[in-house]
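Left out: one protein chain. Kept in place: all the others.
Letters are used for the chains, namely A, B and C, taken in the order the chains are written, and counting of residues starts over at 1 for each.
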Amino acid sequence: MLGIDDFAVIRFRDERDWAQFHTPKDLALGLGIEAGELAELFLWKKEDEIRAALQDSDFRQRLGEEMADVLVFLLYLAEAAGIDLGAAVESKMVVNAEKYPVEKARGSAEKWDRL
Amino acid sequence: MLGIDDFAVIRFRDERDWAQFHTPKDLALGLGIEAGELAELFLWKKEDEIRAALQDSDFRQRLGEEMADVLVFLLYLAEAAGIDLGAAVESKMVVNAEKYPVEKARGSAEKWDRL
Amino acid sequence: MLGIDDFAVIRFRDERDWAQFHTPKDLALGLGIEAGELAELFLWKKEDEIRAALQDSDFRQRLGEEMADVLVFLLYLAEAAGIDLGAAVESKMVVNAEKYPVEKARGSAEKWDRL
Partner (left out) sequence: MLGIDDFAVIRFRDERDWAQFHTPKDLALGLGIEAGELAELFLWKKEDEIRAALQDSDFRQRLGEEMADVLVFLLYLAEAAGIDLGAAVESKMVVNAEKYPVEKARGSAEKWDRL
């Protein structure tokens, strides 16, 4: 079980009085921006270069930070929209299990509508 | 404390033998794709339309699913790269607290390098 | 008719011997990164703040640069994949005209499958 201190993230926001800026649309926009910053860590790198980078502690630090940024925006959005992220993941895994039955999806990278 | 059943997500992946496709670069690409699908729920909607949509259970269901998709890709990437997401968020909040001191950042939407 | 000097962009690439890095997947990843950087110019800004920013020559300069970055990646991808962008737009407008007939789409922000 992964534990995320979402209260600390919301407290951080509230200490800075940022909820006023956190419309769902801006948070969705921000999520895409953060996803882009994360992606930049892998841009132009071949698979073996990425494997090597993942051994480097500076790179791992930056990757952790970019992943945290994505997650923080997701937590902000969950709070702004009143979504329970833990329940949403559980519920999505049920949907995914129907879309991707083991016998059909095993070893395949096809999207569910092409399986 | 938010609890995410990351074991269930990785088990789901492994039952389908999908780890072979999960290079960090593809997962980063997928994260951007999922962020885009989430964003589509808000596209063209005015603030009051978004507020109304958030009262609608179908819309909330879809939003929860798209947010879960983003989080699932983040969990896949955390597993592929060996990153502890809970620790990454904690550590990033410390960095953010330095970048955005309360007295400077309070009520401001400026980026840290313009505060 | 908008004229884009795509030859200059490809010459720029070739003078730096960059085609070796330009796999379609990396270019797609880069496109998302650049779209994120462009989006950052609008993040947290209310509509009237954006309107004001668009009167500011520094902001316009930065916006133009980010839009150019997106377009340059699109040109790189067109070259790598052998796609004629001008023809692709023309052809897509025909498809769009069928998906969004004037009488149904007029004044509506709905997606074609919900019109």
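The rule is short, and it goes like this: a contact is a pair of C-beta atoms (placed from the backbone, for glycine too) under 8 Å apart; a residue touches a chain by one contact, two chains touch by 3 or more.
All values derive from a computational prediction rather than experimental measurement.
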{"item": "Residues of chain C in contact with the chain not shown", "value": "1-9, 12, 15-18, 20-21, 23-25, 28-29, 31-32, 35-36, 38-39, 41-42, 45, 47, 50, 54, 60, 63-65, 67-72, 74-75, 77-78, 81-93, 95-97, 100, 102, 105-109"}
{"item": "Touching residues (missing chain, whole complex) on chain B", "value": "21, 26, 29-30, 32-37, 39-40, 42-44"}
{"item": "Positions on chain A where the hidden chain makes contact", "value": "25-26, 28-29, 32, 44-45, 109"}
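The rule we apply is simple: only the chains that are shown with their structure count from here on.
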{"item": "Whole-Å gap separating chain A and chain B, where each centre is the average of the chain's CA atoms", "value": "3"}
{"item": "Per-residue multi-chain contacts in chain C, two or more chains", "value": "29, 32, 44"}
